[in-house]
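A single protein chain has been removed from this complex, and every other one stays in its place.
Now for chain A:
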Amino acid sequence: MHELGLCRNILAIVSEHAGDRPVRRVRVAVGPLACVERPALAFCWGVVTEGTGLAAAELAFVEAEGDTFLIKDYELEEAA
């Protein structure tokens, strides 16, 4: 239900950090008790990033424990 808002947070944090560097992939760590639906988050990611600098960035998941909900890291595109 709140995955869209969570996606906006992820986008805001990564956009702010990456600046104008192109991002290929963002990895989030989601624990089983995090109260976060991965399919919903993945769906919302496409909606939220559309028209932004992260439109081409893939959202990937990393296993985690407990109620972990972190942006693990992000990967930049190779330089052209």
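Heads up, the rule we're going with is that a contact is a pair of C-beta atoms (placed from the backbone, for glycine too) under 8 Å apart; a residue touches a chain by one contact, two chains touch by 3 or more; residues count from 1.
Criterion: contacts and distances are computed from a predicted model.
A.B. asks: Given that one chain of this complex has been left out, which of "Hydrogenase maturation factor HypB", "Putative spermidine/putrescine transport system permease protein", "Succinate--CoA ligase [ADP-forming] subunit beta" or "Spore germination protein KA" is its protein name according to UniProt?
C.D. replies: Of the names offered in "Hydrogenase maturation factor HypB", "Putative spermidine/putrescine transport system permease protein", "Succinate--CoA ligase [ADP-forming] subunit beta" or "Spore germination protein KA", the one UniProt assigns to the missing chain is "Hydrogenase maturation factor HypB".
A.B. asks: Going by the touch rule given at the top, which residues of chain A touch the chain that is not shown?
C.D. replies: Per the touch rule, chain A residues meeting the hidden chain are 1-6, 8-22, 28, 33, 35, 40, 44, 48-54, 69-79.
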